[in-house]
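Of the protein chains in this complex, all but one are displayed in their positions.
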Amino acid sequence: MKRGFAPWADPSQQPLVRFDAVTKRFGDVTAVDRLSLDIYEREFFALLGPSGCGKTTLLRLLAGFEAADAGAILLEGRNIDGVPPYRRPVNMMFQSYALFPHMTVAANVAFGLKQDRLPKGEINARVAEMLALVKLERFAHRKPHQLSGGQRQRVALARSLAKHPKVLLLDEPLAALDKKLREETQFELMDLQARLGTTFVIVTHDQEEAMTMAHRIAVMDHGHVKQVSPPADLYEQPNSRWVAEFIGDINIIETVVVSQTGDHAVLETAAGRRFSVGGVADAGAQAFMAVRPEKIRIALTPPLGGGLNHVAGRVVDIGYLGDMSIYKVRLDDGSVMRASLANARRGSERDIVPDQPVWLSWPPEAALLLTK
Amino acid sequence: MRRLSVFNLTTLAFGLAFLYLPIAILVIYSFNDSRLVTVWGGWSTRWYAVLLHDRDLLAATLNSLAIALASATLATILGTMAALALTRFGRFRGRMLLSAMVYAPLVMPEVITGLSLLLLFVAADVDRGFSTITASHTTLTMCFVTIVVQSRLVDFDRSLEEAAMDLGCPPLRTFFSVTLPLIAPAVAAGFLLAFSLSLDDLVIASFTTGPGATTLPIRIYSEVRLGVKPEINAVCTVLVAVVATAIVMASLLSKRGAAAPGLPGR
Partner (left out) sequence: MSAFGGAGKGWGARLVVIAPYAWLFALFLLPFLIVFKISLSQTAIAQPPYTPVLDLAAGWEGARAFLDGLSADSFVLIGSDTLYIASYLRSLEIAAVSTALLLLIGYPLAYAMARAPARLQAVLVMLVVLPFWTSLLIRVYAWINILQRDGLLNQALVRLGIIDEPTTWLATDAAIYVGMVYSYLPFMVLPLYATLQKMDDSLLEAAADLGCRRFKAFWAITLPLSLPGVVAGGLLCFIPISGEFVIPDLLGGSGQMMIGQTLWSEFFANKDWPVASAIAVVLLCVLLVPIGAYERMQVRRFEEGR
């Protein structure tokens, strides 16, 4: 389902939402800094970043709770600057859910429809439809405090979807749920989004959540977008050391480019060790070689044929995580690299024990060449 | 479950006895048949009968009730507005001055407030009486309302208001359909507080009163200065009973919320 949907790659497509060099300051703090971003119709778009990176501010700018200091926000090509939140065709699901405690579930869902002064029959029909969508028909006359956390979350979702918004904004929608429920709900949200075809913009600090659900992820830091890519590209093709280290676990080695042959570059560390990596860079330039732990092979003997891209070291620490184990290996120059190995067989005691000499190796295609 | 230590239990017992014994004695002695207030002469309700025929006292009571009702209503509206301005409008010019003006009357000695208000009315050449007392009480009590409502608004999840607006509800309608219903217990508590403060006030009313606008406290004060009288015991008992009933009713009405009208951290 995710495959084949890539309007961002099609130059003839018009974005549904466009942030054009938007800046927002709070006193001395610049929460969003000349940020530009396009979001397309039917897209499930995630804003991911550490807390304070400006992702929530971006969402609130789109909802109309904050006004941009500079730049423009366009919805369907129209500048929506100055349009108050109650006149924007976007709806938001709040992190706290913000359910009105003095109204029943049904009244909460009907609230937005009533503002549009729809006929009573239509409101009732739409409320019933929405409650069915989130499987809460039987709770229509309960008050929010009589519901569980997961049920409240679904009421909030139904309420924000009831008006058929052009864009649904979700601010950390799963943060208050426990881990099991969160994973279930992720798939429910994806399913819902695909069925309704509504554009979802979700803010989250949980990368697994963003990777699971979104078509594209914008990684943010200090008010800037660092990279916008589909999840797999973000993981396999990070455009910078910062993104590579932010998403998942990765080993970074500082090097200088020695030579470039075809689509491979040869890199050298300060200690004189050489690696071959897929990628293009100018000879003599500073570069980082990055390789993810699961792409490293760990062995008790040196790799056959010698080749580039292998290092020797000693195991200093083993972390057993259940599905896999992580080995911390101290190299001869004192630096530490991490390699992981899936525990595919049950109860198999590996031969690798602390303080044991081991060899780490990886093919040139598994490593990344990062120039910033 | 925590248990009270003997020391704490004793403290509570003595503290509450100290608070309630004088009032209890007052109530009991209002039913004393003797004219001598310190000699027990058996149970009687004769002093209550005397009250009913005291025209001046009844007039003063009506004045006080009318002033309390009018000033508490005005104070509730103005005080709620001030609380909204202080909690919901971020930084605006003169915000510091507004908060200073709201908090200062709460501790300002009453003689200063009373004197300054009187001098204002004289300078403005306003006829003193019902309206000047009402305006003065409104000034004092609106600040109490502000504090009560403000404590509630500070704890209020602001995303509720944002959610309403996000769903298409304009600000004014948001206030009436979401904010007001949720802060209603605090607003009601503020009203009750304003009402009872106005009913209670002697000093400010003495300064700002005019001919024909004697309030109940002014009347009681002039009697008390001449010594203890059984009729006064009876008036006071009636007042205590009225206030106690109002408080109990209010706390029963707002049973859901923890909105028992408390002393709002004056």
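As written, the chain order gives the labels A and B, with residue 1 at the start of each chain.
By our rule, a contact is a pair of C-beta atoms (placed from the backbone, for glycine too) under 8 Å apart; a residue touches a chain by one contact, two chains touch by 3 or more.
Remember, predicted model here, so these are calculated numbers, not experimental data.
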Discussion item. Please identify which residue in B:Ser44, B:Thr73, B:Ser99 or B:Ser177 touches the non-displayed chain.
Written reply: B:Ser99
Worksheet, complete the sentence: Filtering A:Pro85, A:Pro144, A:Pro165 or A:Gly223 for touch with the omitted chain leaves A:Pro85
Fill in: Among B:Leu52, B:Ile112, B:Leu180 or B:Met249, the residue in touch with the chain that has been omitted
B:Ile112
Discussion item. Under the stated touch rule, tell me which residues of subunit B contact the chain that is not displayed.
Written reply: 1-5, 7-9, 11-12, 15-16, 18-20, 22-23, 25-26, 29, 37-38, 78-79, 81-82, 84-90, 92, 94, 98-105, 107-113, 115-117, 119-120, 122-123, 135-136, 138-139, 142, 146-147, 150-151, 154, 158, 161-162, 165, 170-172, 174, 196, 199-200, 202-203, 206-207, 217, 220-221, 224-225, 228, 232-233, 236, 239-240, 243-244, 247, 251, 258, 260-263, 265-266
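The definition used in the following text is that only the chains that are shown with their structure count from here on.
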Discussion item. Distance between subunit A and subunit B based on Cα centroids, please, to the nearest Å.
Written reply: 55
Fill in: Residues of subunit B that touch subunit A when the two form their complex
157, 159-160, 162-171, 173, 178, 181-182
Discussion item. Can you tell me which positions in subunit A touch subunit B when the two form their complex?
Written reply: 63-65, 84-88, 90-92, 94-96, 98-102, 111-112, 115-116, 159-160, 163
